[in-house]
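The structure follows.
Of the protein chains in this complex, all but one are displayed in their positions.
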Amino acid sequence: MFKHLAGLVVVVLAMSFFVFCLQSILPADPARAVAGPTAPVATVEAVRERLGLDQPVIVQYGRFLLRLAKGDLGTSFRTRQPVTADIGKHLPATLELMSVAVFLGVVPAVALALLQASFPRPGLARVALIGLGSMPIFLTALLLVYLFWFKLAWLPGSGRLGLTDFSGPTGFNLLDGFLTGRPGVSVDAFAHILLPSIALALPIAVAIGRTMSSALHEVMQQAYIRTARGKGIGEARLVFAHGLRNAATAPLAMVGLQVRLLFGNLLIVERIFGWPGLGNYMVQSLASSDLPAVLGVSMVFGVLYIIVNIAVELCQSLADPRIDL
Amino acid sequence: MRSSCGDHSATRSPARLWTCVLGAILGAWVVVLPVHAQEVLRIPLFGDIGTFDPDNGFEIAGIGVINSVYEGLVEYEPGSTRIVGSLARTWDISEDGLTYTFHLVEGVRFHDGTPLTAAAVVKSFERRRDRGLVLSYFLNNVKEIRAPDDDTIVLILHAPQASLLDSLASPWGPKIISPTALDAHDGGNAATEWLNDHAAGTGPFKLGEFRPAERYTLERSDDYWGQEPFFSRVEISVVPDLSQQILKLKAGEIDAVPKNYPIAQLFSLPQDLEITAQPSMMQFSLFTKPGSPLDNPEIRGAVLTAINPALWIKDAFGKYASISQSPYQNMMFKPKQPIAFPTDVAAAKAAIARHGEVTLTIGLFSAAPSYGRISDLMMAQLAEIGVKATSRVLPQGAAFALKGKADAPDLLLTISSPDAADPDNQAGVFFIKDAPGNFYGRVLPQADALVKKASGLKDAAARTALYEESGHMYFDAGYFIPLVDANDVVVHVKGLKDLGLRPVYPPGNIDFATVRK
Amino acid sequence: MTSIHDLAAFFAGPGAPWLARFGRIGRLERASIVGLLLITLIAIGAPWLTPYDPNLRVGDGYQPPSGAFWFGTDEIGRDLFSRIVIGVRYTWLPALALVLFSLVLGSAIGLVSGTAGRKTDMLIQRLTDLVLILPATLIALAVIASLGPGLANTMIAIAIVWWPWYARLSRDEVRRLVARPHVEAARIAGARGSRLMLRYLLPGVVPSLIVAATLDMANVVLTVSLLSFLGLGQAAPAPELGSMTARSLDSLTVFWWLPILPGAAIFLLCFCANLAGDGLRAALRGR
């Protein structure tokens, strides 16, 4: 665990340095982006000086590290708010979306794997799942919107909440609704989160489902399964009580990997569904060369990725008592 | 799990449970669906409003929102480039063009109740000019801001500037902010922090909610000094994806798609939608790199033949654009001698054939769909005469870093639209030496001299003549190829009238004060 | 040892194991493997297969699919079928190259990491960690900014973020393999260094890497299309399936063929790759 945390610090520092160097590589000019396309050169230079962008990169990075030590990620060029505050505003939405997406990805994947373990060839379900996961995500997302919101009007197609004036204590609307005694909010939040999270969940479901079913398949041929079967245990219990936990390691590792791919897909899905999360924030920050914001979001994603992977290893060691942390 | 018919426990019966959950979801969401009162206007935005501070950020999409909360001394009349009074009832300009005197409208109050006085104007102007804010350059030429009495503002310039009124009328021009608010929230940073997401202006609307990435709402200001707006509330939601905006419009969840509506789909709109189009300052034009194949006059002639906008304007814009007549927007002035493209395609083909393989790269200023459409058409046209052209969307802001770069694209396709309607603004932003939008950093001193001369003149006709001449010089020198002036096209629900689109505003900025049903 | 083992010993008779393994692949999977080969052939022969020049305007824009234009025409009147065929070429071949590159680089690094000492291993692992958490979009931006735009550079940008996964996979496989007696036996028999790696380790790692790579093809195709969606792909007018789909998403309700048909081509590529990967895994791992 300690090794992980030390690794986290090193990796985050290296990553932030890379992103910092990026600004000298990238053709975009943050000062110009702040001053506006029609501002005279003198104004741009003034802005550059005020933002400290006229300093060498290494000096800027040093300042950044000093600020970082105080928990300050700087001020966004675009929103003029502290980046930490911006991230604080957008993170709950993204976390909520990500967790629901991972949940929606894992549950059918596991279900399918179980199905496959009990019936050797549930061809149709598997092929359907692979098919859905083979679509470009922007097309999947839009087709979902078109079908379930526009045509069928079953679910809302964008946004995070239909209500205009709600903000709860945790920022997770699904939870806050219940916490504040307004279950309607939670239901509404659930309706809103469903489509974007399904779009995100499909590729996850395919990847996990595949890993899971092959792991389960392998496990179900182990000697201890034969022992258990020899005890006269029913097939269902065999799979659930004996198979699942032993087959968990590889799919868990896959969750870690998928979370990384999820970050890329978030940018697109949040855009299409107008989801007020970090993905949208990142896209806009990139568009306006908002370096502090880009750096901040990258760090959050990096830390999230590492946290997820630490959690994955934790889960693996929980699932399999032979794995030491 | 088995479910028995007589079992009333919901947890024991999955089917029943699901019915309940589904019912609850559907029920809740029917309740939740917003009930639209007649006087609510729902408008989408592609992105956030970065900052609501009128002095400290160059907002594009949200500038109309800011302008319906804040007002300046003067403004452009809807649908034209004529300057009319806003908070200034009347104004006088001294003979030497150095002193501007404005007389304020009476009985105006800020949204926080503070009455509008000349001192408030001075405070706002000084904030804009002196506090190191982003848009300070609008008042760079103002030497002195005085308030001789409560209703009079006097501006004294460093040098004559025929375009000063345009600078003041510009959507990004100086706005008047409540001095009470400025004092209360100064915080050593000229209240920039507070004004990011709060507002205290005099406009027809007050800022309601400010939820970046989700929605902004404007509420009608009850004691507005001018004509009361039709809509009592404007809901501006962030919908980053165009397809979503279109679907939402068709589903009746929003009232308009203010910009980027695909041209081809304008001809097959559903019954309940209509189009409001208005000429704008959006001129699509090409900047050429020094050292590009176009330096060769023969190739240049051939390329101009192929990309002649007359050949493709209908495919790209239908009827919603006009061919540019000069490097200055058609809305600025009507040139006596419009720019002409050669038309002999056979000759162009022959010319290219003589030169062996000619390749051109086109950089697109942004990923907005109209750029792609135009460049696709031009590339197809160029392919007809044997020029191999490729295009690429430049990363955001990269256009401003093309100067002196060897691998920069040969041509840059961009929208040249100035921040105010005077030709001086156009030349100052795009053509003269060191202009921010002079993307390849090309210099043509003779033409720059004409522009400089024109900016100090008072006689409008004489100025226009000078500008037209400079335009021809920039074009003939091969710096700049104007293509088309696109219209501002808003698709909206039927019955929406008086959208108040102004040519100088970025496309799609509906005037919430005038729009009505 | 185990009774399954003794069954296995019973069955391990002479015969052609490879042919028999192919027999384990399901019908659909087999079809998809054939489909992939076909797609590759089409991609290679694309310039000779298009009925029209994909870059020229051959008719009015927005024509629905018809006898003359099988997939209709696009916004400015180019033949969509021709553009999709070329688009398959521009999407599939680079994806193949990319996966191959990542495979080679990743497995080389993985081999070194798996066989080297603890410190080298740690170093390489941290490096892969670092690359794994860097946002891919940013790397793509940086590479394109510093090397200039172009297909090759986009590929480099993706390759930079792509190899670590293979490195990790092959390293884990190598470490599992190194613990097996036959590798130790080979070492005792005198196989060292590159000979040990190439002859005794690499062939053991390759099957699972190939399976992973096949399954990964779909990811690459989707990522390439995602980058071109973000404007980081090839220069227009080269047809790229991803940007063709993404750019015409707004036409979905009016000119459905514009986003759907290129999207369907992507779908077909990914679907075949996914199924073929499943089939190969069945063949190589013996399911």
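Each chain gets a letter, A, B and C, in the order it is written, and its residues are counted from 1.
The rule we apply is simple: contacts are C-beta pairs under 8 Å (C-beta built on N, C-alpha and C of every residue); 3 or more make two chains touch, one makes a residue touch a chain.
Note that contacts and distances are computed from a predicted model.
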Options "ATP-binding cassette domain-containing protein", "Cysteine desulfurase IscS", "Xylose transport system permease protein XylH" or "Cation:proton antiporter": UniProt name of the undisplayed chain: "ATP-binding cassette domain-containing protein"
Neighbouring shown chains of the undisplayed chain, as defined at the top: A, C
Residue, one of C:A186, C:V254 or C:L268, that touches the chain absent here: C:A186
Positions on chain A where the hidden chain makes contact: 2, 120, 221-235, 241-242, 245-246, 319-322, 324
For chain C, the residues touching the chain missing from this view: 1-4, 6-7, 9-15, 17, 20-21, 23-24, 180-186, 188-191, 199-200, 203-204
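Going forward, only the chains that are shown with their structure count from here on.
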Chains touching both chain A and chain B, listed by label: C
Chains most often in contact, by C-beta pairs: A-B
Inter-centroid spacing, chain C versus chain A (mean Cα positions, whole Å): 23
Sites on chain B at which at least two other chains make contact: 241, 243, 247, 250, 395, 398
Residue numbers of chain C (touch at least two other chains): 141, 145, 249, 252-253
Contacting residues of chain C [partner chain B, same complex]: 53, 55-57, 61-62, 75-78, 141, 144-145, 148-149, 231, 235-238, 247, 249-255
Residues of chain B that touch chain A when the two form their complex: 24-25, 28-29, 31-34, 47-48, 50-51, 53, 56-58, 132, 134-137, 140, 172, 192-193, 196, 209, 211-215, 217, 235, 237-241, 243-244, 247-248, 250-251, 394-398, 400-401, 418-419, 425, 428-429, 434, 436-437
Interfacial residue positions of chain B with respect to chain C in the complex: 241-243, 246-247, 250, 262, 264-265, 268, 315, 361, 367, 369, 372-373, 375-377, 379-380, 383-384, 389-393, 395, 398, 407
